[in-house]
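With one protein chain held back, the other chains of the complex are shown just where they sit.
Moving on, here comes chain A:
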Amino acid sequence: MSYLEYQVKFVPSGLKKLLYLNWPLVLLVTAVSCMGFVMLASISGGRMDLWAGPQIERFGLGFVLMIAVAVTPIWFWRSSAAVAYLVSIGLLVLVEVMGTVGMGAQRWIDIGPLRLQPSEVAKVTLVMALAAYYDWLPARRVSNPIWLAPPLLLIVAPVVLVLAQPNLGTAVLILGTGGAVMWCAGVHWAYFAAVFGSIGGAVFAVFESRGTPWQLLHDYQYRRIDTFLDPSQDPLGAGYNITQAKIALGSGGWTGKGFMQGTQSRLNFLPEKHTDFIFNTLAEEFGFLGSITLLALYGLILLFLFTAAMQCRDRFSSLLVTGIGVSFFLLFAVNMLMVMGLAPVVGVPLPLVSYGGSQLLVLLIAFGLVQSAHVHRPR
């Protein structure tokens, strides 16, 4: 595909592209990241070198990458979708073979100073691949069962590989993101009904299989579900984390205990306080006002993503932005549900806020893609 095929009336070029970035989105993303820096500094007792410093450095790198991706024409990204997808699948296979074991699961590859989690990358490349596929596929074939197979395969491959790590949380996110892109692409609703029906069946099967030789999930995953269903069952064991997380959150009250004053996190009652449970520290130290502000910022990001998606005139851009939006939404929604005791603890970090290099970089690159679609949209 060439540049001309987009029939653009006006596309900015050179440095002018920077003027046409979706600046409110950039500011929102930066603002949320800054909240993350503040929290990471607070959790480490005011030390910058432990978590906040490296996080800021990575944000800087990610920001540059985001701009670089943004000024690169969107059709380049469409053209590279297939390659990017294949590379990420390759990385997932690689991580299975030679990845570093952490928390009983194979999840990352050390590339120099960077700790790469291919599952994060796969989320974005999958959206790219699906968007490109539906951009290419004529609309009337979208619900044709034969043409339904390729996107399903595109989704199933990373999901299976991530499940094998095993990383249930990310697998669910990938599945949800892929499904959302297919939904927006216009796949007939009956398929979705069928899928939800079979998911119900699968959940039943999962619980039925427990304790049998062919049980479908790991024991620790079952325990997480148990804990979720009844945290008080084992207040000092598996339920301890979620109980303490809720105490941290609730004890913040309206205005919180203040910067670096969160007793639950500072005294280690809160587990994984700089990654998965960072939201609880925020809620504890800055109260309901702090947590609702973060939710509002996330909401605004979603709003701008939605608007951007609507402004795009081609299916690739539109589906890409929507898919990234859904992926982002699922990340923070699942994390918040989890830390507030509404979902099982599945190990999903809070986007832009939790400490973690590859996720931040991947997210910023994804926002770069959104910006690229925004900048290069036909006007």
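Here, contacts are C-beta pairs under 8 Å (C-beta built on N, C-alpha and C of every residue); 3 or more make two chains touch, one makes a residue touch a chain; residues count from 1.
Here is the rule we use: contacts and distances are computed from a predicted model.
Chain not shown in the complex: UniProt lists it as "Beta-lactamase", one of "Beta-lactamase", "(2Fe-2S)-binding protein", "ABC transporter permease subunit" or "Putative tricarboxylic transport membrane protein". Residue A:Trp136 is the one among A:Trp23, A:Phe76, A:Trp136 or A:Phe204 that touches the chain not shown. The set of chain A residues touching the chain not shown comprises 1, 5, 7, 135-136, 138-140, 142, 180, 183-186, 244, 246-254, 263-264, 267-269, 283-284, 287-288, 291-292, 295, 298-299, 302, 306, 309-310, 314-315, 318, 322, 326, 329, 333, 336-337, 340, 342.
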